[in-house]
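Every protein chain but one is kept in place in this view of the complex.
Chain nomenclature is as follows: A, B and C, assigned in order of appearance, with residue numbering initiated at 1 for each chain independently.
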Amino acid sequence: MAGKVPVRLCVNGSEYEILVEPRQTLLEVLREEIQLPGSKEGCGNGNCGACSVMMDGLASNSCLILAVQADGKEITTVEGLADGMQLHPLQQAFLEEAALQCGICTPGFLIAANSLLKKNPDPSEAEVRHHLAGNLCRCTGYDKIVRAVLKAAAAMRAESSKEEVSA
Amino acid sequence: MKNFEFVAARSVDEAVAALAQSKGPARPIAGGTDLIVQLSEGRRTLDRVVGLDHVPELHHVSAQSDGSLHIGAATPCVSIYSDLDVRRAFPMLVDSTSIVGSVQVQSRASLGGNLCNAAPSGDCIPTLICLDATAVVVGAKGRREVRVDSFCQAPGRTVLADDEILVELRIPAPVAHEGGVYQRFIPRNEMDIAVAGAGSWVRVDPQSKVITHARIALASVGPTPLRIVEAEEALVGSEVSQEAIERAATIARDEARPISDVRGSADYRRHLVQVLVRRTLLGALQRAGIDTDRVKGGVALGG
Amino acid sequence: MASNYRVIGTRPIRPDGYGKVTGKDQYGADTFLPGMLYAKVLRSPHPHAVIKRIDTSKAEAFPGVEAVCTGADFPTVTSDEAIDSGEETISARFMTALSMANHKVYYKGQPVAAVAATSPAVAAEAVGLIEVEYEPLPAVDDVLDAMKPEAPLLHGDLYTERLTGEEKRPSNIAKHIQQSRGEIEKGFAEAEVIVEREFNTQMVHQGYIEPQAATVQASPDGRLTVWTSTQGAWQIRTQMATILDMPEGRIRVIPTEIGGGFGGKFTPYVAPVAAVLSRKTGRPVKAVMKRSEVFQATGPGSGGYIRLKMGAKRDGSIVAAEAFIAYDAGAFPGSPVGAACLTGLSPYTIPHLKIDGYDVVTNHPRVKAYRAPGGTPMGMAVESVVDEIAVELGMDPIDLRLKNAVGPGDRMTNGVAYNSIGFKELLQAIKEHPHYTAPLEGEFVGRGVACGFWTNGSGTSTVHLNFNPDGTVNLIEGSTDIGGSRASMAMIAAEELGLDLSEVRPQVSDTESLGYNDGTGGSRVTYATGVAVYRACKDALNELKSRAAILLEVDEAAVTFSGGIFRAGAAKEIRIQDVIKQLGKTGGPFEARGVSGSLQRAPAFGASLADVKVDPETGKVQILRWTQFQDVGKAIHPAYVEGQLQGGAVQGIGWGLSEEYSFKDGHMLNPSFLDYRMPTALDLPMIDTHLVEVPASDGPYGVRGVGEVCIVPPPGAIANAIYRAVGVRMTELPMKPECVWRTLQTAQQEQVSETSQAG
Partner (left out) sequence: MATVIIPSVMRSATGGVEAVHVPGGTVRAVMHGLVAQFPELGSKLFYDKDQLHHYLALFVDGIEVRASQGLYAQVSEDAEIVIVPALSGG
């Protein structure tokens, strides 16, 4: 019956043309085929958020997307968050605020938080909590994660206002 | 999961043809947040999956000049609740689309998918019923329109034939002094399936404060989302009062047909129906411009 | 208070953090080897059945399948030896069954066969082609039912163990623990207030986000290399050697990063299966569990039944306590009922005691440790009853506890005396905390407090230090780092050696590169591995001092060390980095070693203070404010100590409000994160913490382990807060909305009938 089909993906700015089985999820293809294992499988059914990636600018569960559905789309994974050796402000804030313990959920939280700050640069604590409700963390109790996101948001606002002034 | 053939449709006609021509079971996939879980857990096996990501007609939120709203069936929840027209004129739709799964799920899960999945707990379905929505369906034999309150037939089963897809949902223009609210009860604050859900919608005569139109629909308390006509009838013609609200809530409780399962017992669900109908009716009245303090009478308007 | 320390007590960025925030670190499922195969396990659909026949021929013929295995491919182990499974032991003869059943299945989800194939999807499809014929047996689904004489027996050869001797008749009761003190009847006769309650709790899961995963490469010389995420590489080695009946030295376990454990990742569920399949194919085999498999076929935390009766005098002194505790072990003996017997009532000086604990087998998954294993359900019971006594006596709940609190020299319920503990200091800190005295406003809101005790572990750790030509130090430890322990270990080394933290590079070793290490569990790492680091530093300084003497051209006896500088007299000094850089000139390289063992315990006390709001119409409880208190001895990295308290508190909140295994006839009805409801960020407020620092008796700095005790008090605190909000006592976990609603309904009906009787 159905064999492999070609798919074009733009992942973290790089173009990939690969053959996938239609049943393969985007998560499986990112991890096993493209060998970007930063996105994690915690539940496989959209309830933990560890597999979160940005697809065409929206945070999505890559375990709930068939790779064939992602054909032609732009994907950002946690591996694409830093600018080379320059950490994203969220990554820096997570380190400074001790917002990770085991770290398995961290990629998903960073992606989800990034999608929040893109549309709301100045979120309240409640907005952060609401936006991150699809990401489970079992180690931290979320306290330091919420603080890290608020801190990163402030840092990013300060940075962008500096840019505005200099522009 | 067994492998299947994937057809990426570029138009509604292509999608319909791909479904019609499949030799074995086939399903369209929009967001896929329900279908992929069903496939991976072995609850459903398909020969062919027809992708709708690249069908433009299925992805739009269009406010019409007459004030009505057309929504492409594959439009994800986030595009609906972020739409300014929706936020302004159809807040009840925001109630529902903004609680489907997580933010990540809302990026993919579509309004049409929520309806076609026909889960008893589908949070968008009571709202579509309350807003008197019509489903536009296209199949190999042509196009037809189905009212949403008769769309779902059983858990996971709808009126759609194997070669039909849901193309669009159409919601009539709102008029003054009407409002609707959907609420569900879940143990956590997000991410759960409704133990019970209720949507209430009313139109009120602003002078007499008489309820002239009402629709009440429930989730998770029957094999399909249920419209409770008896409760609606009890409201229509009544002046807004705590008694009227309580009467409707009690009828809804008695008309609900819940089962006991891991998410809640039947009697708890019945009780929740009463609470939720009371609360959503109060909320609907507020959205219709009624000062509910007058009718509150000790009833908490909780969330 | 000014700190005497330069590094300890500060909050640096953890050295292993960069790999984690960039997605580069390798976790259990992130092993990729050339030619790797993927394993998939076929699991029993029955909770209790005899396996009549297994036919694997169709799976073997399926394209892409390279090997199939069943119980017949595993050695038969008959020994009754207790095998160290990290935080608990399991009889050797039951251990294989957790990886592969033979002849009989004891719980739904137990492995019965497995395949290795070229892709995960092919493997998953192929296991569906294996045909198994079962003869289903009646399932035992409840601890109290299991204890009845007429209950179906899981094991025909299981006899109740007790200190007074073994039973002669087989039983589902694996163990009966008895503790007593004084004369219980006399105690209750003295009591002026007696409260007795029954409590029911369910199994819960650790809920680590990373499913179990292992990759195994078998070698023709009989050796195995295992990459797996585990809390204890050495314990995995021991258990795999037992299951595969091979010498431990032939197994090398390489621990990957670990995505949470909480006691649940000490057992090699899939690794032995991957090993057998790798032996059959000669290729590396990766096995990763799905979430539904994690729920149904790994070891959850125990639930059970507790009946507790306590009596006090009017002055508040608790004079008697009697407890009946039955814990669900799942399919094979080993529930943490012993810890429940020990930790629940030990915080209070109670002259008359009687405790009976039962370890009971059922057709549920075999339990494993879960953060303070056994402590939480018993903590809920004790702290609820103590709170009720406080209400009956009209006493402040902290004052009541202060009146009865244990101090150093008092004895635990098993007779062992406490060394340095800070329970009274902790209680005093709660009393003085602004949260405790803040006004509470609104309808249906309440504030509850509860305490908890955990003995904490010590055990053995080995640490090596070696030295780089640039003057920096590599710290090699064997304790899996789940929550930032590499940072704490490096901080201790930096403190002792007078180095900057960036000059110490910590690393977790595999089982062939370092001596034995107990696992990361029992709150023991910061304490016991910390001692090993401390001793390794002392060992290093001894040698470095002699090297410094050579460089300073003085007698070794003239050299002193402080703040990273070796000095001889006023004029001569050399930085430790410069001594390290010149090791080649002063005698060559060396390695420093530290081993910990035979340490006293450093017990921990904690408490939760909870403000809740109850929706009486739906029974839903919302946490409004939370403060977690704990005596931490000395916080090495306070941010990660706070993190432990916050994480433990939230696991306790989940246990208290929403988490449970829902069983029907031995089938788990909710094996997903959708219906097994762990708290999300939206369900919680900020979790405030208050650290009390009463130094422990043994070890450097007075450090205590902090990981576990924080999960003990939350359910009790919530229950006590609910009582104060709406006037009902909750005696079931979780206190889910339906349960609270039903309790309120019952109370209302009782009130109505009382009123009508009175009328």
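What we mean here is this: a contact is a pair of C-beta atoms (placed from the backbone, for glycine too) under 8 Å apart; a residue touches a chain by one contact, two chains touch by 3 or more.
These numbers were taken from a predicted model, which means no experiment stands behind them.
In terms of the touch definition stated at the top, the absent chain reaches C within the entire complex. In the complete assembly, the contact with the undisplayed chain comes from C:E161, out of C:E161, C:E248, C:E573 or C:E591. Residue-wise, the contact with the chain that is not shown comes from C:E88, picked out of C:D30, C:E88 or C:E210.
Among C:T281, C:N414, C:S662 or C:Q745, only C:N414 touches the chain left out of the display. Among C:I350, C:A369, C:A592 or C:A607, only C:A369 touches the chain that is left out of the view. Touching the chain that is not shown, out of C:L514, C:L599 or C:A649: C:L599 (per the contact rule at the top).
What subunit C contributes to its contact with the hidden chain is residues 81-82, 87-89, 161-165, 175, 177-181, 263, 334-339, 341-342, 359, 369, 372-375, 414-417, 419, 454-458, 521-523, 598-601, 697, 708.
Operating definition for what follows: only the chains that are shown with their structure count from here on.
Taking each chain's centre as the mean of its C-alpha atoms, subunit A lies 29 Å from subunit B.
Counting only residues that touch two or more partner chains, subunit B has 1-3, 41, 189-191.
Counting only residues that touch two or more partner chains, subunit C has 121, 674, 680, 682.
By the touch criterion stated above, subunit B contacts subunit C in their complex at residues 1-3, 41-42, 185, 187-193, 195, 261-265, 268, 271-272, 275, 300, 302. Looking at the complex, you find that subunit B touches subunit A at residues 1-6, 8, 29, 31-33, 36-37, 39-41, 47, 49, 51, 53-54, 76, 78, 101-105, 107-108, 189-191. The touching residues of subunit A, counted against subunit B in their complex, run 1-2, 5, 21-23, 25, 44-47, 49, 52, 55, 58-61, 63-66, 68-69, 71-72, 112, 115-116, 130-131, 133-135.
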